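A single protein chain has been omitted from the complex, and every remaining protein chain is retained in its original position.
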Amino acid sequence: MDASTTVLRVEKLCVAYDHPLGAVRAVDDVSFVLRPRERFGLAGESGSGKSTMALAILRMIKPPGRIEGGEVWLQDTALSGLADDAIRRLRLAGIAMVPQGSMNSLNPVVRIRDQIADALADHGSRLSRREVADRVRSLLMQVGLPPEAAGRYPHELSGGMKQRACIAIAICLRPKVIIADEPTSALDVVVQRQVMETLGRVQQQLDAAVILVGHDMGLMAQFVDRLGIMYAGRLVEVAPIRDIITAPRHPYTRMLIDSLPSLEHKGRFVGIPGLAPLLRELPPGCAFHPRCPMAEARCRLEKPAVRAFGADATAACHLA
Amino acid sequence: MSALVELREVTKSFAGGVLGRERTVALERFSFAIDAERPGITAVVGESGSGKTTLARLLLGLVDPTDGAVLYKGHDLRQLSAAGRREFRRDVQAIFQDPYGVYNPFYRVDHVLTTPVRKFRLASSRAERRRLIEEALRAVGLRPEEILGRYPHQLSGGQRQRIMVARALLLRPRVIVADEPVSMVDASLRATILGSLRKLHEELGISILYITHDLATAYQVADTILVMYRASVVEAGDVELVVKAPQHPYTQLLIGSIPRVSTVRDWAVEERQGRVAAVSGCKFADRCPAAMPRCAAAPPPLYRPAPRRAAACFLLDDSPVLQPGDTGSVLAREERPMQASVVA
Partner (left out) sequence: MLSYLRRNISLGVGIGLLGILVIFMVVGAFTVDTSAAQPLSVPALQPPSWDYPLGTDRQGRDLLAVMVAGTPLTLQVGFIAGFLGVGVGALLAFTAAYYGGAVDTVIRSIADIGLTIPGLLVLIIIAVSLKGSLTVNQMAIIIASLAWLNPTRTIRSQVLTLRERGYVEIARLNGMSGPEIIFGELVPNLLPYLAATLVASVSAAILASVGLEVLGLGPVEAPDLGMTLYWVQFNAAIINGWWWWWTAPLVVIVIVFLGLFFLTAGLDEIANPRLRRTV
């Protein structure tokens, strides 16, 4: 996979958090690529490291966390080599993020149009007032908000509308990559669908790629093209979404899919026994082996390496 | 059917606004009964603002209705004697959504288990108390030695929520009101906790009211379902019928909006953009693709197109109207074997 066919490339990224009892690896040796116009999902439960991953791509890890190793390429540019204000300019313009709970982080005393205008101005746009107003109007239209929303304050909008306003801010500089971290977790199912539809539509209009971080597998199944599964900081499997659902390679993926309640038929309640490990008390060998029904002696001793299966899939399991 | 707990034409509204002028109606003329003889699992499904949480709190006696009455064994909750109240508390218990807030951070987690044993005099000695508690913890898949003696922040959310299920188990209530018991728990653990709830029903005959916004888990856990929209019931009945063949346009919208874990991408549903909330008439009319002029004039009653279904929509107006006393029979359990033990 060379640079020309990928818009984002993450290679062996490691993020550690310093802790008085010892450093903890929140993201451990993660590698994946994002193709142009692709929808890539990053799924995992709480503590899997997926949100940290998203922040690390944008170099937004704050102390006591730090990027310990690895590299992120945006097309041909290696992000670790950029100076501070170069990476600042890249955020929103090159890679945009809709962070978790962003609808609650909108400035409550600033109108929507000014929040968008601030984002534009902050990145050195020298548009006249009329041009800014036009841009705001077209952005709102793109995300399906009525033009009156421009003059409103965040508390005057509903949850779904606020989230769409956040998407509007995220796309105002036409980024190549949009990272959406749990964009719909606080929203009703009906509104969720509207917001995801909006996200999909603006992505296509911008010819951008999307990384959707979340834990709702149904959402992933209906939205993404390829899915990565994170567990205890590692990317244990990546594959096209069809294959993840029908033929998962990693036992965790398989058990996760099996545990999901379906609307087709009533079944037994099958969960994954045990608990996700604390990152500072990881078991030896494969982090999943204590909960894995197929664990062998090798799994207890040796951490499985990430192996490729064709051009599109990887899995980190001795038995895959 | 004799009702253990019953809501009779209950309305709950809250005053709001600057001078307390605006009233928000959280629940409107709601009638519902939990059968004393035949325990069942009923799911109450709705989005935020539908009134489902208010319903839970009314049933538990944590708030009083603005209109109508909440009855326990035929007596109004507000008029129960101290002994009657204690009986009520023994019979009706809850599992809440937030596995952290329900623990007093000052005490070890043992406190949530020892307090009810003490208050309801479930054990006659410390040894017996310990035995009961350990038994309850094991029944939900926890190891007592890993749990007892710890503080809440030392355990995971899933463990804390399972302790709450163990607490309900200890009390052997007749009804458990479970308000979003798994929404703050990881996906891999949800099935385990819901399985425990189902087991409580099957093995101990406890009626469960499972309140959630997640239709998929509701379908898996419950036998009957109530779909709520903006303080009223829009559809009710057997869960298989309602989920597979929904009749109310809101239910159809809800089910169609759920993203399925499937290789089939059918995640699109016909919908109208709602504008202004209807003041009179059907509350869903402004968003309903099948809205007719009469929908804005008066709210539709609950029609009963089949013995075990009801929906409040004029599209069904050729069916008989559900009489207030019959709400219970729509949701009554059929005499048939449990479906959930069959592996799909």
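Read from first to last, the chains carry the letters A and B; within each, the first residue is number 1.
FYI, a residue touches a chain if its C-beta (ideal position, glycine included) is under 8 Å from a C-beta of that chain, and two chains touch if they have at least 3 such contacts.
Computed from a predicted structure; not experimentally measured.
Looking at the whole complex, which visible chains does the left-out chain touch?
B
Of the listed residues B:V25, B:V102, B:L132 or B:A306, which contacts the missing chain in the full complex?
With B:V25, B:V102, B:L132 or B:A306 as choices, the missing chain is touched by B:V102.
Identify the residue among B:L27, B:L60 or B:L77 that touches the chain left out of the display.
Among B:L27, B:L60 or B:L77, only B:L60 touches the chain that is not shown.
Where the complex has a chain not shown, which of B:R8, B:K73, B:R86 or B:R130 is the residue touching it?
Final answer for the missing-chain contact: B:R86.
From the list B:V112, B:A136 or B:L209, which touches the chain that is not on show?
Of these options, the touching residue for the absent chain is B:V112.
Which residue numbers on subunit B touch the omitted chain?
Interface residues of subunit B facing the absent chain: 60, 62, 85-86, 89-90, 93-94, 96, 98, 100-107, 112, 115-116, 119-120.
The rule is simple: only the chains that are shown with their structure count from here on.
Rounded to a whole Å, what is the gap between the Cα centroids of subunit A and subunit B?
So the centre of subunit A lies 33 Å away from the centre of subunit B.
Spell out the part of subunit A that touches subunit B in their complex, as residue ranges.
Contact set of subunit A toward subunit B: 45-46, 188-190, 192-193, 196-197, 215-219, 221-223, 241-242, 245-246, 255-257, 259-273, 275-276.
Can you list the subunit B residues touching subunit A in their complex?
Subunit B reaches subunit A through residues 47-48, 141, 156-159, 186-195, 198, 213-217, 219-220, 240, 243, 253-255, 257-263, 265, 267-269, 271, 339-344.
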